[in-house]
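A single protein chain has been omitted from the complex, and every remaining protein chain is retained in its original position.
Order of writing sets the chain letters: A and B. Residues in each chain are counted from 1.
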Amino acid sequence: MSKTNAGNFFEDFQIGKVIEHATPRTVTEGDRAVYQSLYPTRFAVPSSAVFAAEVGLAPHPVEELIGFHIAFGKTVPDVSLNAVANLGYAELRFRRPVVPGDTLSTQSEVIGLKQNSNGKSGVVYVRSTATNQHDEIAIEWCRWVMVHKRDVDAPAPEAVVPSLKAALTVEDLLLPDGLDFTDYDFEAAGEPHRFGDYQVGEKIDHVDGVTLTDPEHMMATRLWQNTAKVHFNTEARPDGNRLIYGGHVISLARALSFNGLANAQLISAINAGSHVAPAFAGDTVYAWSEVLDKAETSAPGVGALRLRLVATKGRDTSMTLRNEEGKYADGVLLDLDYWALIPV
Amino acid sequence: MSKTNAGNFFEDFQIGKVIEHATPRTVTEGDRAVYQSLYPTRFAVPSSAVFAAEVGLAPHPVEELIGFHIAFGKTVPDVSLNAVANLGYAELRFRRPVVPGDTLSTQSEVIGLKQNSNGKSGVVYVRSTATNQHDEIAIEWCRWVMVHKRDVDAPAPEAVVPSLKAALTVEDLLLPDGLDFTDYDFEAAGEPHRFGDYQVGEKIDHVDGVTLTDPEHMMATRLWQNTAKVHFNTEARPDGNRLIYGGHVISLARALSFNGLANAQLISAINAGSHVAPAFAGDTVYAWSEVLDKAETSAPGVGALRLRLVATKGRDTSMTLRNEEGKYADGVLLDLDYWALIPV
Partner (left out) sequence: MSKTNAGNFFEDFQIGKVIEHATPRTVTEGDRAVYQSLYPTRFAVPSSAVFAAEVGLAPHPVEELIGFHIAFGKTVPDVSLNAVANLGYAELRFRRPVVPGDTLSTQSEVIGLKQNSNGKSGVVYVRSTATNQHDEIAIEWCRWVMVHKRDVDAPAPEAVVPSLKAALTVEDLLLPDGLDFTDYDFEAAGEPHRFGDYQVGEKIDHVDGVTLTDPEHMMATRLWQNTAKVHFNTEARPDGNRLIYGGHVISLARALSFNGLANAQLISAINAGSHVAPAFAGDTVYAWSEVLDKAETSAPGVGALRLRLVATKGRDTSMTLRNEEGKYADGVLLDLDYWALIPV
């Protein structure tokens, strides 16, 4: 009998099943440095322990997406190794900062199942939680993926489709203990724009672009212990290209968004995300944002912007999300809907 | 007179000569992170400080191969800068875990010399030890290399060929103080297979492959302060290719072996290693393992597997080591014989 992991198929998931994902992973200052070398991030909180402490965050948190990628990477061998497609995310909340020294473990519960009409695959919904060494939840999210059946003749389970929020509200956000933007240093942070300067409907072209390379996305994806072979092995796809992990594009776009959103310091939640098109080495990625909503929070001096972050292959100064048929415009790679925290 | 290092030639080695290699190097959490970004490693002990502490290893050790590569890299300028070939290793033992904050220094003693019959080169045998800042031996190994003579007319030294063990026995292994697999968490570690599940003679195809790139192997090799120019300089070889450091293939194959050997947590010793063929950027590396021997140890809950780890260019699901003539099969890059520790 094989000792290697063949991944789970659609029949392997049952409603209520809980999967403890391997392997726990300790976050270190090394992760921060490698992340800084791979993405052009300049947000002051993850960049400076002093700045972070001044807004109430000590010890020094790492970028939220470091925690997310680590937590998410653990689910790949169990949830999506046989995935036909990653269909969506919802209700992702960063519940407490991840700091060097934290050890993250992830578990997932199956909350929905729906076999496809072709009988060959089905959609699996999981709610995943990443906990630290104190059993505190650091991050939680829902995700649904389309997974192959092992046996097309296996009977379909009763369809259960969970009710997930199209978007979290500001009341759903869980702000880090102690966060206080009252004495926020805009000069150190790099831009003067605050909560009141952003209007719903406003779009911001983040100007800069980065041309992707294979070594860089592989290093990022490995750092998260994400093992999906299409990212690393040129023999895994007919075209001989390595498919770039969608999270690489998220981190890159988020870093590029500094130019215009430098004070959107913290990601508090992700409402939805679509990896619209694959990205490959040689693509030059740009980003633009749209303000979808805004609200004050209960933390002192802290407002929240709901933002759409769009990554594109090639710069689109028109910032067009969809074409006349309502489909994503050519060149759109990522459409991410998230809440960020910003000084009022 | 030149101030640069021209390396040692065969005549520069005498039996009993001790070389203190430059330069000492402090291991940090940064090394762990860069290593994780370069190799798809997921072993729970080096990944998680919590898991490591639960099996008795605190502070949190780094992967054994990090210590080895650092210790080995130091010997290159003195031992193998003028090497025609790295001929072999033997009797490598990891005597105590390397943890962030440790400063490693390496010294080598010449234990064997044998001039080749052509009079142009000779084989040098050294026993090397890497010690930490407390003068404790962390790693020790023997290695022999073929080195050019500076002057072909120099007289041959008396031939001394040391008696080295073809393989260490389980009694030769030095287990880390405090190691205890009694309460080992198989779920967190990622696979259920324990000592008793592996049979001598069993082979395991590790399934996954990684396509090599130049920037990644150069970053790894530099991290170990290994200065052999063929790894970095396209002008150093007639074919214009950078030769990949053999240790890069070892680390990659070891990481790939997680899939099927996730609980072979620690490398305790390396009996022998052959870099069968050179590897270059663009090669896709796969790995398979064979169980050569097994034995219980004196540490609670800890068994030892003697494993052959084979890296191949292209996947070989037949797991063939040698062809009908008894030579290594096409595609074999590495044949490594080592002892790993696994829960019983």
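Definition applied: a residue touches a chain if its C-beta (ideal position, glycine included) is under 8 Å from a C-beta of that chain, and two chains touch if they have at least 3 such contacts.
None of these values were measured; they are calculated from a predicted model.
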- Query: Which one touches the absent chain: A:118, A:211, A:298 or A:318?
  - Reply: A:211
- Of B:30, B:88 or B:278, which sits in contact with the chain we cannot see? B:30
- Query: Per the definition of touch given earlier, which of A:38, A:55, A:123 or A:266 contacts the omitted chain?
  - Reply: A:38
- Of the candidates B:22, B:160 or B:200, the residue in contact with the absent chain is B:22
- Message: Considering the whole complex, not just the chains shown, which residues of subunit A touch the missing one?
- Response: 28-34, 36-44, 47-51, 60, 187-191, 193, 197, 204-211, 213-216, 259-262, 282, 284, 314-315
- Those residues of subunit B which, in the complete complex, touch the missing chain: 2-5, 20, 22-26, 28-31, 33-34, 77, 100-101, 103, 105, 133, 213-215, 218-220, 222-223, 225, 227, 229, 232-236, 242
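Everything that follows uses one rule, which is that only the chains that are shown with their structure count from here on.
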- Length of the line joining the C-alpha centres of subunit A and subunit B, rounded to whole Å: 36
